[in-house]
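Please read the structure below before turning to the comments.
Removed: one protein chain of the complex. Kept in place: all other protein chains.
Chain IDs A and B follow the sequence of writing; residue 1 opens each chain.
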Amino acid sequence: MKNVKFIVIVGCGRLGGKLADFFSIRGDFVVVLDADPGAFAVLSPEFSGFTVVGTASEVGILKKARTGDADLFIAVTDNDALNIMSAKVALVHFSVPRAIARIFDPSLEGFCRELGLEVVSPVSATAERILGEAVHFLEGAV
Amino acid sequence: MKGSVLVVDDEKNIRLMIGKVLEGLGLRIDFAPNGDEALSILSEREFDLILLDLRMPGMDGMEVLRRIREASKTTKVVIITAHGNVDNAVEAMKLGAVDFIQKPFTVEELRHVVTDALERRGNFFMRLETGERKEDEPVTSPEKSPGDYRHCIQQAKAALESGLPDEACLWAERAIALEPIKAEGFNLLGSILLIRNENAKAQNLFRAAIALDPTDERAYRNLDRCVGRSKN
Partner (left out) sequence: MGSVLIVGDGVYLKFVCRGLVSRGHEVTLVVKDEDESLRLAEELRVVVVHGNGTLPDTLKEAGILNAHRVFALTSHDEDNYLVCALARHRFGIGSTFALVHDPENEAVFRELGIVGTFSVTAAVSSLIDQRSASESIRNLQPLADGRFGLTEAELGPDSPATGKELRELALPEGALLVTIVRGQDAIVPRGNTRLELGDRVGFIYLAAEYARTLSAIVGKD
C-alpha cells in the first residue's frame, strides 16, 4: 500500500501552489494555508486537498490546518520571518517530524539550519529541486 | 458497499476528494455545487445519503437541510462544517442531520462517517463531546443491575445513539444519582439536554461538571457552546 503522507503548506504563491498540486496529485493529504483567499486560484483543477484562510503566525490557524497531524510542513510565503517562525512552531509545538522553510535572505540561511529547519533558498534552488527533496523524504521515510 | 450519495459542496477540490473516496467504497455519486442545484437534483432522484457543506454561497446550508427534510424523511444527511465550528452542527442535528464531519478531514475520517451513516450508525451525539464510546463496550448487560454506574452511562450513550434522548436522560440521571461526585454524568446529561434544547439547564449541568472537575476540558467546551461563544 502506498505510503500516504499529511502535508501542510503555508503560502499559496507560485511555489506553494505547485507543491500543493504535486502532492495532491500524488495522493497525499494536503492542506494549504494562505492569508489571501484569492491565492488559491492558482491551484490546478486536480487539486483535491483542503484550503485554510489565515495567518501562519497564529497558532490557532495552524491548529485549524491540523498541523499536529502533519508529516511534513513546508513554509513558502514571501516573508522569511513568517516562514521561520511557523516552521519552528511546527517542529517544536506541533512535533511535525520535518519542516522546510524558504528563505530569501542568504544571511539567514545558516541561522535557520542552526534552528533545526531545512532551508530552501530560491536563489540556489528551483521548484523542481524542492520537489525532489520532498519526494526523496517522503519515499525514504518509514 | 452499496448506496447512492449526493455531494453538495461549493469547493471543487473537496468534491474531487470526496468523489475519490466514495468511488473507492463502491458507491454511486452525484455532485452539486450549491443548494439550488442540490434541491433540483433531489426533485428528480432519491439518494441514500447526502453530504452537505453548511457554508456555501447562495442558499444557506441550513435552509437546504430544512428543505431536504421536508422532501424526504428517510434520506440521511451528514453535514460538513469548518474546523472548530460545532454550534452549527448542533443546529443541524436538530433539523435531522445524522452526523457531521469537520474540515479538513482525512480519507479515513470520511470513510468512517459515510459507512457509519449508511449502516445506520449515527454517531453524532458521540462526537458532540459526550466522549467516544469504546467499540468493545457492550450496549446492554442484562446481568448488571440498574444500580451500576458504568452500566447507566453506557445505556445513556446507547440510547442517544439510537435517537432516544428521553430515555438517555433517564439513564444519565440515574448515573448521577449513583455517583454524584463524578463530572462525567453531569457532562453527559448536559449534552443530552443541549440536544433537547434545554439550554439553561444544560449550562447548569456543565458548570456542575466543571465544579466537580476543573480539569474537564470537555465541560468547558460544552459550556461555551451553550453560552453561545464560538471558540477555536
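The rule is simple: contacts are C-beta pairs under 8 Å (C-beta built on N, C-alpha and C of every residue); 3 or more make two chains touch, one makes a residue touch a chain.
Quick caveat, the model's predicted, so the values are computed rather than measured.
Remark: the absent chain touches shown chains A in the intact complex. When the omitted chain is restored, the residue from A:Ser44, A:Asn79 or A:Ser121 that touches it is A:Asn79. Residues of chain A in contact with the chain left out of this view: 57-60, 79-82, 84-86, 88-89, 92-93, 105, 107-108, 111, 114-115.
Methods note: only the chains that are shown with their structure count from here on.
Taking the mean of the C-alpha atoms as each chain's centre, chain A and chain B sit 32 Å apart. Within the complex formed with chain B, the residues of chain A that make contact are 4, 6, 24, 29, 31, 43, 45-52, 60, 63-66, 69.
Within the complex formed with chain A, the chain B residues making contact are 11-14, 16-17, 20, 83-84, 103-104, 106-107, 232.
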